[in-house]
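Of the protein chains in this complex, all but one are displayed in their positions.
The block that comes next holds chain A.
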């Protein structure tokens, strides 16, 4: 694309938490339910008189995610009603958060620059619509199993400038959420849903109009690309949108502010609903749900459950074990799994095996244990004490090599390593032998 237009993208990501029960009711949270409408109750069906009560764990996990994203946490928070009519929303409103979200002002780092997080808030999921044609009539069928499942929304500032960066951001966010073990983020099952707000900035006109100001003014429209269920579709959908909007702008018009869907088969975006007027959700505090104080004590309790920061872990492993993040990230998802992995690294060090080679073997040869790794590299079990006896013997019968080494011909050590291996009749890690021999010289 030419540099006349700069894509400006913000993202909204919905993630279903994997609590055992619903956000405001005791219905089982079961994304794998085999039959429709088997997990419903008066609360999540919106029957008159039903009273919602907030799930404490869902609140704690939302705050945990906020903390992991470097957010500030509101000391006082509440739930609000967001009103709109849609058949997947039985109450006629969704319980969400309006002006007092649990978390705000965070950040996710990408290789293209930081993406600021505007807010992280908690709401309830809606039912699932299935579109079908029955006896020649187009109908929508509704399954409320999903209705009332805790749903976290992460909103960014318009800090994303390409489809590739959008994909990187979304993948990073999924990694962080999975690392915290609060959601499976299964995109095929709708456990993670992506939305991108896309517009194009006319760079040239901005430069002439806005010389003194380094900050750009946002375009006067945006197109919302909704319900994308894969990273590849996100990238392609944004690419398509950029091209579509560029053509409209080139013809001297402004794209309509609207919601569009992505059709993966045709690789196009299509109009879902034109916003004739600004959405009128008539938010107000839900009188059924008392406000929530996030005390210093409670916040500290939540903080104490946070694992080592995700980015920090990779940095530390790179420094300590010389591990490439893009390789080792393939080996774990949750913080718990990362701990188990590091136990293996420590065992490697203890046995004088290369962690780097071990990780390589785990990724490329699909091995899982140190025993498998040893078998693969054919390294025999032999104790330091046994080796020391052999080394002493070899050094005694090769005085010339020893003298040469001490005189500065350090390559002589390779000869000595070979001699020790031959004497031991075993395969032993080269580095380990070299270090042992050096300790004698």
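Side notes on the structure shown:
Quick note on the criterion: contacts are C-beta pairs under 8 Å (C-beta built on N, C-alpha and C of every residue); 3 or more make two chains touch, one makes a residue touch a chain; residues count from 1.
Throughout what follows, contacts and distances are computed from a predicted model.
Chain not shown in the complex: UniProt lists it as "Aspartyl/glutamyl-tRNA(Asn/Gln) amidotransferase subunit C", one of "Sarcosine oxidase subunit gamma", "Xanthine dehydrogenase family protein subunit M", "Aspartyl/glutamyl-tRNA(Asn/Gln) amidotransferase subunit C" or "Energy-coupling factor transporter ATP-binding protein EcfA2". Residue A:55 is the one among A:55, A:163 or A:183 that touches the chain missing from this view. Here the missing chain is touched by one residue of A:31, A:70, A:190 or A:285, and it is A:285.
Only one of A:130, A:218, A:330 or A:376 touches the chain withheld from this view, namely A:130.
Only one of A:3, A:35 or A:350 touches the chain withheld from this view, namely A:35. Seen from chain A, the chain kept out of the figure touches residues 19-21, 25-29, 35-43, 45, 53-59, 78, 83, 85-87, 129-131, 134, 137-144, 261, 263, 270, 272, 277, 280, 282, 285, 287, 289-293.
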